[in-house]
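Here is the structure we will look at.
The other protein chains are all here in position, but one chain of the complex has been omitted.
== chain A ==
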Amino acid sequence: MKDPKGMATRRDVSIVLCGQAGQGVQTVETLLTRILKTAGYHVFATKEYMSRVRGGANSTTIRVSGKRVSALVDRMDVLVPLNAGAVAHVAERLSPQTVVVGEREVVADEAIESNRTLAVPFTEIATEIGGKIYSNVVAVGAVAGLLGLDLDAVATYVQRFFAKKSSEIVANNVKAVQGGFDAIGKLDVPNEIRLTFKPSAKVNDELLLSGAEAVGLGAIAGGCNFVSSYPMSPSTGVLTFLAQHGLEQGVLAEQAEDEIAAINMAIGASYAGARAMVTTSGGGFALMTEGVSLAGMLECPVVIHLAQRPGPATGLPTRTEQADLELALYAGHGEFPRILFAPGTLEQAFYLTQKAFNLADKYQVPAFILTDQHLMDSYYNLKAFDPARTKVEKHIVKTTKDYRRYELTRNGISPRGIPGYGSGLVAVDSDEHDEEGHITEDLDVRVAMVDKRLAKGEALRKDIVRPELVGPKDYKRLVICWGSTYHVVKEALGEMGRTDTAMLHYSQVYPLHPSTADLIGKARKTVAVEGNATGQFRKLIRLHAGVDVDEGLVKYDGLGFTVEDVVEGLTEIINHQ
């Protein structure tokens, strides 16, 4: 069992729901986060689940707070086990402070040290209302009661949530939430679980969405009008999102027969003038690498969303990892430039995805969005994205009669025409080609074309996103991270309260911002926190910035870092230095 590490001072309540796949854990997560956010509380939720449709043990962690909260913690203030196996699944996270709410047989589990168990007969209440199916909503009511939420507001929300269902189902769900709420009211509830933070009307006006939705919205804002992909967890959410909103937002979403078709379609679409994207995960991306190489050779803009999960091969299909950085960096044979973004927050997921389309277009290169299961499946509230802050920058020219697709230019960027726009012909070829796009075996032309493509890689350096420094500017220690670990490292450093330590987060991991060597070089001690076993980003920094990061804090068990993991890991490293 993990030590709660002085987190007893309650700035937030962490609620964990755990049950089998198919028991409605997802619905409980959706309902509770939305109810809490509607009530004016800050919320964060993330889930971990098994690769199966029924059975097993899946859990979701929801944090509710009076302040912004966006990271995962081990700590469980409230546990709602929905079946017998649930307690065992999260036993390591139980503490004597954990309040456990559930069916009598479930809360009687020997793993629970605390006597703070509240037996609520979810199934019995649900059966009386109309069937076992309502038990998860009874659990929502119980948690709402435990937290001291307003029953009318909760019932109103539940009514709205199920509004599209039959009136009987709506009424039963309202009864279910009331049933859970009333059952808790009859018990001796520990007072400190009741929410005492002040709700805020501002929160109500914010967005509550997931990483998958943030990437999807960013793609639309980036002018994406073509997405072709083969479904693969955890990247599918982006395809689903774009497909669901495609007709209304003008995005053609096509499920390809395989990943090879997907990326070749995207490149064809881009050639014809679309803003094209693919969304995939490691195994699918492995198949796309020939297409990445093609995009490099054709100088065809394409945006690749790569949601990482543990490999090699099929790995742990529903878990998280940051181990495809090197794959994305080196995917494709031959040498050509590329851009790699790794958003750490939902804001970055939106704005960087948007930006990826502009930069891919400007430099005619593949641009990657590297996310992972943790980011895809995490939800929290945040200020609304502002489409006015984004602009679709198009770099397509009207061709003239003497148009040459691969005209040699100083910065390597040839004006990009598309078929049917202008009087010129647009010819692209995967073989080495001349300025007109025709196959060549002239070795001088070959050298000129390689130089031209690599020159674009130099040109795009002026658009590199600066890493974000959080904490003291005169730091002695520097904690470096990238991608989805933004919030967890930031919160952990806040917990540790060290005035000599700052965080440096990279949301663009390639090319590296030119400030890298200075920023890392001026720290006395440096640690890179990343979700892989071999320290891929640390290696990248050494190779591309020429500086060494002293230590690595890595995690590769398939789960995301928790605040406790980072606090413990960093404390240990600091104590050994």
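Everything that follows uses one rule, which is that a contact is a pair of C-beta atoms (placed from the backbone, for glycine too) under 8 Å apart; a residue touches a chain by one contact, two chains touch by 3 or more; residues count from 1.
The criterion applied here is as follows: contacts and distances are computed from a predicted model.
Protein name for the hidden chain, per its UniProt entry and selected from "Hydantoinase", "Cytochrome c oxidase subunit 3 family protein", "Thiamine pyrophosphate-dependent enzyme" or "Nitrite/sulfite reductase": "Thiamine pyrophosphate-dependent enzyme".
Considering the whole complex, the residue from A:V90, A:V138, A:A274 or A:M449 that touches the absent chain is A:A274. Interface note: of A:V16, A:V87 or A:A221, the residue touching the hidden chain in the full complex is A:A221. Of the options A:M50, A:L187 or A:L425, the residue whose C-beta touches the omitted chain is A:L425. Note that of A:A91, A:A108, A:I439 or A:L543, the residue touching the chain absent from this view is A:I439. Taking the whole complex into account, chain A touches the unshown chain at residues 34, 38, 160-161, 163, 204-209, 213, 217, 220-221, 223, 225-226, 228, 245-250, 252, 254, 256-258, 260-262, 264-269, 271-274, 276, 290-291, 294, 298, 384-385, 387-388, 392, 418-421, 423, 425-431, 437-439.
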